[in-house]
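I have a structure I would like to understand better, so I am pasting it below and will then ask my questions one at a time.
Not every chain of the complex is shown here; the ones you see sit where they belong.
Which chain is which? They are A, B, C and D, in the order written, and residues in each are numbered from 1.
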Amino acid sequence: MPLSAMMKPSPKSRLEPVPLLAFGAHPDDIEFGCGGVIAKETRSGRAAHFVICSRGEAASQGTPKQRVAEAKKSAAFLGATVEFVELDGDAHLEVRTVHAIKLAGIIRRVRPGAVLAPSLVENQHPDHSKLGHLVRDACRLARYGGIKELRRAPGHAIEQLFYYAVTSEAEPANITPVLIDVSTPNVLKAWTSAMEAHASQISARNYVELQLTRARLRGLRAGSSHAIALFPNDPLVLDLLATVSRGARRF
Amino acid sequence: MPLSAMMKPSPKSRLEPVPLLAFGAHPDDIEFGCGGVIAKETRSGRAAHFVICSRGEAASQGTPKQRVAEAKKSAAFLGATVEFVELDGDAHLEVRTVHAIKLAGIIRRVRPGAVLAPSLVENQHPDHSKLGHLVRDACRLARYGGIKELRRAPGHAIEQLFYYAVTSEAEPANITPVLIDVSTPNVLKAWTSAMEAHASQISARNYVELQLTRARLRGLRAGSSHAIALFPNDPLVLDLLATVSRGARRF
Amino acid sequence: MPLSAMMKPSPKSRLEPVPLLAFGAHPDDIEFGCGGVIAKETRSGRAAHFVICSRGEAASQGTPKQRVAEAKKSAAFLGATVEFVELDGDAHLEVRTVHAIKLAGIIRRVRPGAVLAPSLVENQHPDHSKLGHLVRDACRLARYGGIKELRRAPGHAIEQLFYYAVTSEAEPANITPVLIDVSTPNVLKAWTSAMEAHASQISARNYVELQLTRARLRGLRAGSSHAIALFPNDPLVLDLLATVSRGARRF
Amino acid sequence: MPLSAMMKPSPKSRLEPVPLLAFGAHPDDIEFGCGGVIAKETRSGRAAHFVICSRGEAASQGTPKQRVAEAKKSAAFLGATVEFVELDGDAHLEVRTVHAIKLAGIIRRVRPGAVLAPSLVENQHPDHSKLGHLVRDACRLARYGGIKELRRAPGHAIEQLFYYAVTSEAEPANITPVLIDVSTPNVLKAWTSAMEAHASQISARNYVELQLTRARLRGLRAGSSHAIALFPNDPLVLDLLATVSRGARRF
């Protein structure tokens, strides 16, 4: 799906959902943190776009060139488009207003419904929580009318910001998660392929097993095979309780 | 809708939602705490049943007989059926297993999807949080196969338990709420009528204003006229993010 | 009341309270967040001074010139003096030591007793929590003797720092608030006029209603008509319990 | 001061404060937990009454008879009257409605302004937190009009419920404390004498040193010699900020 198509949502039609926009600090964060959710959404007909804020140049393994290639291959498995944006570089990210405004500009261009960002929990790779802060602020700035740097595109209010957690330790303790059921075999397969596409990263550590184990544990709770937790930044607004008729109450 | 109809849910059909079951410690708690949600759900075709665990005999105003009459009138405004159950009496409730099992028996009889109960926050009328604890445990016991006292009816697993808060102070700080939009004029009207039906209670205090003010404040946040917060006991399980495409992000 | 009078507090006399100093990120934040408290304090004879850290130039409505004029008119309704200070500009504020020192310099000049600042809760306009952090640090730096940039004025230790919350979502969950009773008719009237003075801001949104609704809800709890919550940064020190002989226990 | 005098408060007069009522699970809990506050209040002219809910019969040292004698001697040092009430016995206390109603009856008789109770933190002597729960509920029940067992005396709404902590571990982490300055030499002396009056208890452990050390640490924070933390059950309601013009900001 070309990006141009994605940029013209028709919000009047409820049947065609507005795109999903996911931010990652490094080339593999989105896939490891919530790749199954992306696969589930794109397979239901929703467009997804990735914005990756470094080329992984500070990692112990993999060159930036390799990392970019892996990210593109991985996004393809998930049915997502991908772009790279330069902020301060891998392991050097800082929370600066100029970055938040840059990301807000992307939000105005893509005009997403849901936005995904790494969680704000600080005891993880420093780039993760810093990017989470930047995206949260960017979602607000995208809405405000008077910011000069953003005047090229009209303001845009997203529907909801969800945080993903790259590891168990990055799961925020103060937000009740929603669990997304990712048990469909082709979804699980696409997610696994997407993670394995980051070949330079998975040789040394058990990243793929870690994520599938986490999802299996959530799935056992949710009464399905595998599930992924997302953490909403703001309360969900519902019309009817029937919309959320499943709860995680298996044990 | 007669209660008999409500007790024969056809869970195979997703189109006919299983009933809603709400528990209240006193004759007016459900209405003041989440009456708008009840009105919204019944107007969408869902059955609702109230279980009231005292006759309000310890209140400063109103006789038990008046309170029961008011509760029946109020439930009618909300389209709900109502029954009374004897536990320890108003202002005398204790957390006893025998009570939890009695409520579990009702759950097995009504076989609801969603269950509503007063929140577990302790700094409110002591009966409220105690009933919340009893209902939470009852939802588990209703599922277990070997409890002798419950053998008359087959086990039943509810979909989700939501807590309502009779006052702002009773809102749990550690659960991210979902906001139910109750802005439809006939929903608001039914809710107001249901609260005003408790004539013995609203003479001395500003209970109706309190609840409409709370809902207005939530509505301003949710981008609608009025909304009511419910607090899920367990994470929601979703198939797609599009199910929850509204977030409370207006200010 | 001229500012010069305010800068010569006579701390020896308990009868003439030292001034109140309130910081706002935008021209209307103080008024919407805690204007009723300001009106109550100035009507009791206490001086109040506002420091506004942008001209609202990133807002969707209103020019900087309009915003400044509105702020001056609004402060007059509340009996407060007002000054503007340049930091990074609206929607561009960052937490920099140079800003904290600049604000500490103002604290040394005004020599306030109580200081008011926006809350530290991060899920609001980014400028709000960033200014809250800066003011908290500024209150400490104002006290330290060796900071070169501040040597023009002697060190000053404030009595207490209170946070105000511009919206319900900005109320810190981890601090027990104090509720200030703002029910006096002339206080409520001055507060409402001060909010309405921000004419460019209140046309599009229900800001005034939002704040009066919040205060009404607090008032119902406090047993009065309207009340505003402030959140102390440090525990209050009391000589006798009789000083705080009212508690919010109405429901 | 005779108890009879204490039971006739004249609430119309602000100058004569309504009495202070303190509950303790064992004969020495009030003294060790907040004896300095009691001494401060009675020396300012306020009446104080102690309700002790066991005779310490499960302690490792001291007979019930000794414990009662020590408690009376200790209360005299603090200027307080004292009564004993039978609930389930030392180390056997349970949270029963019948107990809460019995304590509510005492509240209706004494008609206090402030009430003091052990904190709700559970990781301490089990009787402490259970009594805290009973007192909190009793304060509510004392207000309700329709409780048959309480009809002998008219309903009474207290002003505020404060929790005291017998040890550092019993201090609630989720309530911002108020610090009461107990630095006056005669207050400190009376408190020390009151603790030492529990001769059977202080032989084996460093209880007196523990409490003076805690108060010294709080005093260093509060900018005084010694201070004791109390934890309000509900937000304080203030007329003016000047009422609370000291904050604990020394380090």
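Operating definition for what follows: a residue touches a chain if its C-beta (ideal position, glycine included) is under 8 Å from a C-beta of that chain, and two chains touch if they have at least 3 such contacts.
Not measured: the values here are computed from a predicted model.
For this homomeric complex the structure file specifies 6 copies in total, of which 4 are displayed in place.
Assume only the chains that are shown with their structure count from here on.
For the two copies, chain A and chain C, the CA superposition rotation is 120 degrees, given to the nearest 5. Where chain B touches chain D, the two copies mostly use different residue numbers: shared numbers make up under half of all numbers in play.
Chain geometry summary: the mean Cα position of chain A and that of chain B are 35 Å apart.
As a whole-number value, the distance joining the C-alpha centres of chain A and chain D reads 53 Å. Taken residue by residue, chain A touches two or more other chains at 233-234, whereas all remaining positions touch fewer. With chains as nodes and touching pairs as edges, the resulting graph is of another kind, matching none of line, ring, star or complete.
Under the contact rule defined at the top, the touching pairs of chains are A-B, A-C, B-C, B-D, C-D. Contact residues of chain C toward chain A in the complex are 57-61, 88, 90-94, 122-123, 125-126, 169. Looking at the complex, you find that chain B touches chain A at residues 17, 20, 37, 40-41, 44, 46, 113-114, 139, 157-162, 174-181, 221-224, 227, 229-230, 232-249. Chain C contributes residues 124, 166-169, 173, 206, 209-210, 213-214, 216-217, 220-221, 251 to its touches with chain B in the complex.
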